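Below you will find the structure I want to go over with you.
Here the complex is missing a single protein chain, while all its other protein chains stay put.
To keep things simple, chains are lettered A and B as they appear, and every chain counts its residues starting from 1.
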Amino acid sequence: MSALSSVLLWATLFAPLALLAACFVARWRTTALALQWLAPVPGLCAGVLKLTNATSSMETSALGFTWKLDAPGALLLAVAALLWIVVSAAVWRDRAPDDRFGISWLLTMTGSLGVFVAGDLVAFYLFYALVSIPAYGLFALTDDPARRRAGAIYMAFAIFGETVLLLAFAALAAFEPHGSVAIHDVMAALPTSPWRDVTIGMLVAGFGMKLGMFPFNGWMPLNYSVASIPVAAVLSGAGVKAGVIGLIRFLPGGAPLEGAGIAIAVLGCVSAFLGVAVGLTQKNPKTILAYSSISQMGVICAALGLAMRDGAFASSNLAFYGLNHLLVKASLFLSVGAIIARREPLGGLSLVIVSALALSLAGLPFTGGALAKLSVKPYLDGVWASALTTASSIGSAWLMAHFLLRLKNTPDEYAGETPAAIITYWRAIALGAILLPWLFYPAVGDVSKALEPIELWSALWPVAVGAGLALAQRGFDNRIPRIPPGDSIVIYEIVFARVSALGPALENLDTRLRHWQVTGVSFVLITLALLSAAILG
Amino acid sequence: MTPLIVATLVAASLVGIGVYGFILHPHPLRKLLAFNLIGGGVFLVFGIVARRGSAAGLPFDPVPQAMVITGIVVAFAASAIAIAIIVRLYKLEGGVDLDPALPRKSDGESTES
Partner (left out) sequence: MMELAANTPAGSLLVLAILLPVVGILLAFALGGRSAERIALGLAPLSLALAVAIATAVARAGKPVTYMIGGLQPPLGISLRADGLSATMLVAVAVIMIAAMLYARAKFGVPEGSGESRSALTFWVMVQAVWGGLAMIVLSSDLFNLYVALEVLTFAAVPLVCIEGRPEALVAALRYLIFALFGSICYLLGVALFYGAYGTMDIILLSQQVEAKPVVWVAAALMTTGLLAKTALFPLHLWLPSAHSNAPAAASAVLSGLVVKGSFFLLLRLWFYVLPALQAEDVMRILGALGSVAILGGSALALMQARLKLLIAYSTVAQIGYLFLVFPLAAGAHEWSHIGWGAGVMQILAHAFAKAAMFMSAGLLAESLGHDQIARLNGAARALPLTFLTLAISSVSLVGLPPSGGFVAKWLMLQAAVASGQWIWSAPILIGGLMAAGYAYRILTPALRHGEALLKRPAQPRREAIALALALVALGLGFTPESFYDFIEIGRPLTMGPSP
């Protein structure tokens, strides 16, 4: 058993890397790119193997790194691999091979699968960087100004997040007494670290940038609205989950942490409602989906924060919430593309399916979303928490109903971005996304509980209220002020422009500094400074 | 005023004058002269240092003298290279300005060949 599991872990990482290596040989490149859909297969197998043999430990080491798969990792890995297989197969069936896009795709895929199996800090950081940075090549390498802007902003947040995480990881490693960088060891040492709260703060900020958490949410709507349909599907589905697994892995459980926990919960709450509020002012379905992601990730953060407050280990349940979002959000993006590409009025079965899919995010009964709500419920008890949860469900339902009503506004250009296979099979994919979570739920809880009448009712009425609100919104929709996609990003851009404007002044300063007399004086001053520091010190 | 004090003062003045000239005089030739003045001062310091040999019973310490000679050779070589470049520049350009021009535009076009 252990031999099989190490082989699968190995293959999870090396299958995409092998294809990537093949891309550097001109003769193999076309074949390698066409076979991309095979690369995530070992990851899927590894995830399923772990889920069916929960007790077996999957751990191996290669290249000096530790690779480890635990239950939350397995949940996300299996579904992310599935998504990559489906989308890759569809994309590369009818796409002319494009090296830049293909290599970016493979690199992002490697990172996306790798974060779930990384067992130490350095490996996690490596794959986290891979899932973040090459994704730029999937949508921004054009001359289109909107895409370039979105790309530059995406890159800025990605690099900034990496930077904050690097410091956080260094702090984690520095206070591990035995010099180990295994995630398990550093997390055991974190509660006693003298810089515990600062470290937690940096971790939340770093992963928050990936999750679009307030106030780092601006890049996400820009990115998803310019990315092509399949790219938006994998990035919003699988890519963002790197942040979810990051928070699951790196937020401490086991001992109650009141202050930090509540702070995170509040931040999550703000994101959850901000996402809904700004999303309701948007018209483009892709942008609305992006704001829905911000909101959903906010819910995860809030639940995580509350779990941390109580000292509970929330990992598998939250991973399940992430799993549901992964499937639903990716399928929603694919459905948007497929529906516009079919150019026929939405009705009948198609309408039912896409509505169920959308409202799954609000916890519609019998969908995976109902299970997802159920899985995080234990952390959201208490008067405030349950009131906010209900409000958030209503908000999600409102936003998703708004999305459904706005589907007719889908810009025509998205039709051309949608792979033919997705156009044909989108209903199957959507149904899969609604139902697959039922298959995975036994890993975290009891399925029958979701079918109790009281649960059904408490899941149903917020959805109904939300849908009603969305219908009501149509009456005054034109009077709602339009917030530009990316909301707060406008402020960041102004600040950035101000800072960039200092450039010429800086260059002048440099030229002056390089004048001989100035340098000579600097020389003397440095000597004196060193001397006085040495003598007085 | 013992000879030691005189030598020390001279060395200090040479270094001081040299540093002053080096920083303030714009012309490279003067900078080179200033460098040689500082060098002279430093070599004098070596000479002063050589007196400590007398404490060990020798008339003087031979090691610093060897170093001074090496130093002079190095300074000579340095001056020769600098002069060669200066002469070359005079032939090509008719003058030398060591400071970068303030609105720095020349860098952009100069080597676009």
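We take it that contacts are C-beta pairs under 8 Å (C-beta built on N, C-alpha and C of every residue); 3 or more make two chains touch, one makes a residue touch a chain.
Note that the structure is predicted; figures quoted are calculated from it, not measured.
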Q) Taking the entire complex into account, which one of A:R149, A:K283, A:R342 or A:H515 touches the absent chain? A) A:H515
**Q.** Hidden partner chain, touching residue among A:L349, A:I454 or A:L506
**A.** A:L506
Q: For chain B, enumerate the residues touching the unshown chain of the complex.
A: 15, 22, 28, 31-32, 35, 38-39, 41-42, 45-46, 48-49, 52, 61, 63-64, 67, 70-71, 74-75, 77-78, 81-82, 85-86, 88-89, 92-93, 96-98, 100, 106-108, 110-112
Q) For chain A, which residues lie in contact with the unshown chain of the complex? A) 63-64, 100, 122, 125-126, 129, 133, 136-137, 140-143, 151-152, 155, 159-160, 162-164, 166-167, 169-171, 173-175, 195, 503-504, 506-507, 510, 513-516, 518-519, 522-523, 526-531, 533-537
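Here is the rule we go by: only the chains that are shown with their structure count from here on.
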Q. In their complex, what parts of chain B are in touch with chain A?
A. 19, 22-24, 26, 98-104
Q) Contact residues on chain A for chain B in the complex? A) 507-508, 511-512, 514-517, 520-521, 523-524
